[in-house]
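Here's the structure, in structure tokens; my notes come after.
Removed from the display is one protein chain of the complex; every other protein chain stays in position.
Labels run A and B following the written order; every chain starts at residue 1.
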Amino acid sequence: MKIKKIKPSIPLILFFILIAIFIFFSIIADNFLTFRNISSLLKNMTVMGIMAVGLTPLMIAGRIDLSFGANLSLTTVFMALLYGGSLGIGFKEVEEAVSSEYFDTAGGSTSLWLVVIIGILIATAIGAFNGLVIEKIRVNPLIFTLAMLSVLQSVAFVYSNKMSIFVGTDEVYNIGELEFFNIPVSIFILFILLLIYWFFLKFTKFGRTIYAVGSGAEVSQLFGINVKGTRIILYTLVGFFTGIAAIIVFFNTGIGSSYHGELLLFPTLSGIVLGGLGFQGGKGSIISSILGVLILAFLVNGLKTLGIQSDQIQIIQGAVFIGAVSFYAIRERK
Amino acid sequence: MENFKNKFKSALNNIFLGKSEAPLLLLVYIIILVIFFSLNNDYLRLNNIKNILGNLSIPAILSVGLTPVILSGNIDISIGSTYALSGIVVGLLYRVADIPVPVAILAGLLIGLIVGAINGLLVIKIGVNSIIATLGMMSMIRGVIYVIGRRVMKIYYQPFLNLARIYIFEHIQIILIYFLVFFFIMYFILKLTKFGKHLYAIGADEKIASFFGINIRRNKFITFLISGGAAAIGGVLSVSVIGDVTVSFGSGTLLFEVITACILGGISVAGGRGSLIGVFVAIFILGSIRSGLVLADVPINLRELIFGMILILALVMDSFRVRKRGLSEEL
Partner (left out) sequence: MDRKIVLEVKNLGKYFNAIKAIDGVDMKLYENEILAIVGDNGAGKSTLIKTISGVYSKNFGSIYINGKEAEINNALDAKKHGIETVYQDSSVIPLLDASSNIFLGREKIRQNFFGRLFKILDFKYMREETRKVLNKFGIDLKDLDAEVANLSGGQRQSVSIGRAAYWGGKIIILDEPTNNLGVKQENKVMDLIMKLSHDFKVSIIIITHNIDHVFQLVDRIVVLRNGKKVGDVLKKETDKNDVVAMITGVKNIKMNGKT
């Protein structure tokens, strides 16, 4: 399955933009081109990158999920509570448990493996739930996932009392700081996931099915493709990838918080739309999405090193988002 | 006997799945009142009722303003941030730039129209999906608010405070009157004017609407102006009620409350159907639930969760309604 051929191709343009931004900030900003800055940048973007990779096939298939940020938050909260041993007790007790740091530094009360597995299960289950409701009951995907965002966020608030749950034991940080050849493990995870999904999208029947569903759902149905089933699987996978991202966040920060996801939602979406992922389906690629996320990450980081404040950066981010969707919308019309 | 059973069945069908949501909603409303009254007898006291009415008035204005947008097949999720921005602008102009209050208020309202116009431009002229466009705007406006609004702005100017705080006949808050007036105007527009009928047509089937010569672009654009304007009105009134404005003004749950009222009230996400009457009842239901939960000592996080689930429930119900009419066999 070839990417839509247009001279020049979108990934190429994006790549050049990325290089241009990189060079620009290297020259302009002093602290930009340091090993420390770049590696911190890359480390931060892996989480967004992983979620972007997970979302891309879903959007190619013509659907959207706005609740993944809240999903991530909720998952980290549950992981923190589970690890810290305070899951399953009443709301008032959570308040007390959360406000006192009674975990010793060696380890939590639940095995870390179990915590990880349950985290992935929760996130995946939420994704599956989204998929089932949207495809079986046929609610409007955009508004429903928006509503789920609110619901999941609320649940996270309930269980964390709107506070951050700190469970940063040595055990946790040791894993969070794992590196191979000086490169954080999370980047390898991103790379592997990226590769796998890219391969599946381009070379397998599953990938082609996704493109078919996205650009011609009725016709696909006529030819025996299980349109709804495909989308449900993709929603579940979004949940799965969000779970992986949640785990990485958990190990990196040692914190379960209902605010993790909120901060990641918009930048991830911005990266994806920069990569040209339309909301109408049938087009897009993993490469473009990752490039989009990278461009945004470099842009934000570069601006930060120039001393521009986060609020102003948010305006720029919003403008980039609007600019990107407008650009692709206009292109679509021609 | 058979005949009676059939009629009863079809009446039930109508209420749950069909023509009008209002009867079902009224029924639900009564049940809710009963439940909450039994949980806390203060519920039906005059004081509390005044409370409920006062709290729901401003979000209600936003819901009424949002309705035309949804009817014509779009949505505007930037209303929360527009609401906040208008408030901030009024505060800034008055406190910082020393501009007379009436002008500041006008500026605040104008902001709402400007945001609405930009939304309209993005959705109609450029062709961006309305959720995406308004999502982007919401984010950008939030950023703008943080940049320009980083201070507490208190407003002591009595006439301005009176704008939203005075009571009529001792018991009725004036914001309730504003809401009712706005509601009746919008109801009149939607039910009795050509514009209103056109909106329903556009929401129901754009292709056919355009065959009949309806100017889809212009009409849709106007709906965004309405939602932006209503949000701005709400924002300005809110500042008057609260008396000051800060960066955290109007964040979070407002947007979802407003949307929930519309959808619960029967405005279909698919566009083209629903009545303001349903929205009216839904607004009261939500306001009453909120008050009831507070009086029953339900913690705030749980309250927000319950409202989220109400929205989901409303969406699912809306889905079933749309399917029952055989509208969507789509994939």
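We take it that a contact is a pair of C-beta atoms (placed from the backbone, for glycine too) under 8 Å apart; a residue touches a chain by one contact, two chains touch by 3 or more.
Because the structure is predicted, anything quoted here is derived from the model rather than measured.
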item	value
Displayed partners of the chain not shown (whole complex)	A
Contact with the hidden chain (one of A:Gly69, A:Gly84, A:Gly176 or A:Gly216)	A:Gly216
Touch criterion as defined above, residue of A:Lys43, A:Lys162 or A:Arg208 at the omitted chain	A:Arg208
Those residues of chain A which, in the complete complex, touch the missing chain	1-2, 4-5, 200, 203-206, 208, 211-212, 215-216, 219-225, 282-283
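We take it that only the chains that are shown with their structure count from here on.
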item	value
Cα-centroid distance, chain A relative to chain B, in whole angstrom	31
Chain B-facing residues of chain A, complex	91, 133, 137-140, 142-144, 146-148, 150-151, 153-155, 157-158, 161-162, 217-218, 221, 227-228, 266, 269, 273, 279-280, 309, 311-319, 321-322, 325-326, 329-330, 332-333
In the complex with chain A, residue positions of chain B that touch it	75, 77, 122, 126-129, 131-133, 135-137, 139-144, 146-147, 150, 253, 256, 259, 263, 269-270, 299, 301-302, 304-305, 307-309, 311-312, 315-316, 318-320, 322-323, 328, 330-331
